[in-house]
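This is the structure, below, for whatever I ask next.
Here the complex is missing one protein chain, while the rest keep their positions.
Per-chain residue numbering starts at 1, and chain names A and B are given in the order in which the chains are listed.
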Amino acid sequence: MFDKKEIEELRKKKEEWEKNCYNKHIQKHPESKDKFENLSCTEIKSLYTPTDIAKFDYIKDIGFPGDYPFLRGVHATLYRGRLWTMRQFAGFGSAEETNLRYKYLLEHGETGLSVAFDYPTLYGYDTDHPMSRGEFGKCGVAVSSLKDMEILFSGISVDKITTSMTINGPASIVWAMYIANAENRGINKESIGGTIQNDILKEYIAQKSYIFPPEPSMRLIVDTFEYGFKYVPKWNTISISGYHIREAGSTAIQEIAFTLGDGIEYVKAAVDRGLEIDKFAPRLSFFFNAHNDFFEEIAKYRAARRIWARELKKLGAKKKRSLLMRFHTQTAGCSLTSQQPEINIARVTMQALSAVLGGTQSLHTNSMDEALALPSEKAARIALRTQQIIAEESGVTNTVDPLGGSYYIEWLTDKMEEETYKYFDRVEKLGGVIPAIEKGFFQREIAEASYRYQREIDSKKRIVVGVNEYTIDEDISIPILKMDEKGEERQINRLKNLRKNRNNTKVERNLERLSKAASGDENLMPYILECVHSYATLGETCQILRDVFGEYEEPALY
Amino acid sequence: MDKKIRVLVAKPGLDGHDRGAKVVARALRDAGMEVIYTGLHQTADMIVETAIQEDVDVIGLSLLSGAHMTLFIDVAKLLKKNDINDVLVVGGGIIPEQDIPKLKKAGIAGVFGPGTHCDEIVDFIKKNVKR
Partner (left out) sequence: MNELISGVLRGDPRSVARLITYVENQSEKTSEFMKQIHSHTGKAQIIGITGVMGSGKSTLICELTRKYREQGKSVGIIAIDPTSPFSGGALLGDRVRMMELAMDKDVFIRSMGTRGVLGGLTSAVYDVVEILDASKKDIIIIETVGVGQAEVDVVKIADTTIVVLVPGLGDSIQTIKAGVMEIADIFVVNKADNPKVEQTIAEIQSLVDISCFDKERKIPIVKTIAKQGDGIGEMIGEIEKHRKYLDETKTFEMQRRLRYEAELVEIIKKQLMSMIFDEETLKKKIDTLLNKIYSKEIDPYTASEEILGKILK
């Protein structure tokens, strides 16, 4: 990118500056630390210049947005054409309550829906299952059947808005409920759009809401890829996630290394089954965290885009749309403090800004009270307004990839890519992603990184405002979300009535057919849809699959 | 005498967020304690039975899903029912301030939310362990 002679000149001049200006200065005013490190333990210099990115070729390495390697963005115009989707993750209690929250958020300007399910739903249990005790509606909405899905989206035009659903173990079943609900309302499944998270590998690694062992889980996922591109072409059948890996305590480099590694594993699994890569790859999407180190996060998204495009090309993808790493971002939940909760607004703003400058397609901003409880209405509204201020008032959307060309950002992007490939090598040496999971490789890396981070906070090597510095004596008195206490009872009654009033012969027959198909290798989506249409519950359908596939148990390593 | 403090770190219910439990387990190990980790998805029965066989001095319950009022109190009640009075029970996770008095009344001696310094937990255990 730079003339060789000019770079040499510059290097000499820089040395002079270091001798005459920089060193002289730090003798009188020493720097506050011996070493400046970011959250991935990458050492950061005091200054970056063209000498740090001298070897880059603009066309090959950086390029233009919308063109390979997509470093600067997946689309040519990015936000000048259309803003990122403002998609706030929400869900609590029963479907009725959450339906109202969705309407509230839509009224206040969000442009996409995102469903949080409660723990029993995430594990494929109905509300009245013994394992559901005490958990109904506490961290998301309870959906035990198609009936609940109908109530959840009542009065919402699912043909006009896209919905993202954070569901993994039972993703195929919950997706089937969404499709069935649309069909029952006369909406063709070819026209509905949205995302299911459906990323089981990161469940084993980080989020832990797995049900079945790896092999049958991968089979179900490839089933959804296939069904998706054939019958629900606007749907993103997976959201390959790094958010949870980061929340579990990984560094930014580990976040993209482990996530992209998972992504490659999914592509290989689908290709192994004989699916054409250019048919399903355009519908693979991603989900990343927006954490505290502002510039590292921006560099992270850029590096990830370039790595993904390159790897997909290697795997044989030919269409441009197959190479695009489209992603949703959520600001870091683990960075929120329960102390002085209002200041979380400042944190979320910076994190959201880094995601926007990193070119995210869709964004969720956390509410200030989420280290205490699920967000209240007011807190959720402020979170949404934060995005709207960035979009309308900051001017950052006027140009694409505004930080492109920054010596620091380009150097850091490259460095993160280099470190990511080192992780790819290590995982390969362990035999691949799934063997590495069995050996506890990712889990140990994450546990060690999170412990190191905690020690840094305990020793004040790293400052968290309001927690280990700038603390106050406080009585935290912000309004906390109150849920309907009768919700659980209502849900259990609804289930009772559902089981009584549906055609139970039909349900039994459909479950039987699913069981048979699960033991073979047909695509299970049509069978699951039939179960769901006949109002078999989530728990009943999941149990069939548990019986055939078995349940996953974590390795005894921690 | 080579007495070590034995701590059971348990995750009751369906909550899968184990980052905190694992960090606390390491901190306790570094403070010289023996830490038995149960893994995920434990019922109160399993936790109490493990506490008996491992003859622990402390049970640490970790929960971020909001179900603490049911599940923590289940464990406390079961310990009482089994006549186990010499075990210190502490909890952590996402627990709103207003729930803490009820938990303390039920027998959860200390509640450590987000931002707690690891040393605080270590000191509390060393000071309040019953044997």
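Assume a residue touches a chain if its C-beta (ideal position, glycine included) is under 8 Å from a C-beta of that chain, and two chains touch if they have at least 3 such contacts.
These numbers were taken from a predicted model, which means no experiment stands behind them.
Only one of A:Glu96, A:Glu150 or A:Glu438 touches the chain withheld from this view, namely A:Glu438. Residue-wise, the contact with the chain that is not shown comes from B:Gln42, picked out of B:Gln42, B:Ser65 or B:Thr116. Touching the omitted chain from chain A are residues 431, 438-440, 553-558.
By the touch definition given at the top, chain B reaches the unshown chain through residues 1-4, 6, 25-26, 28-39, 42, 45-46, 49-50, 52-55.
Please note the rule applied: only the chains that are shown with their structure count from here on.
Centres computed as Cα averages put chain A at a distance of 30 Å from chain B. Residues of chain A touching chain B in their complex: 119-120, 122-123, 125, 131-135, 138-139, 207-209, 247-249, 334, 336-339, 371-374, 446-447, 450-451, 454-455, 457-458, 464, 466-468, 476, 480, 554, 556, 558.
Those residues of chain B whose C-beta lies close enough to touch chain A in the complex are 13-19, 22-23, 25-27, 37, 39-41, 64-67, 69-71, 74, 94, 96-98, 113-115, 117-119.
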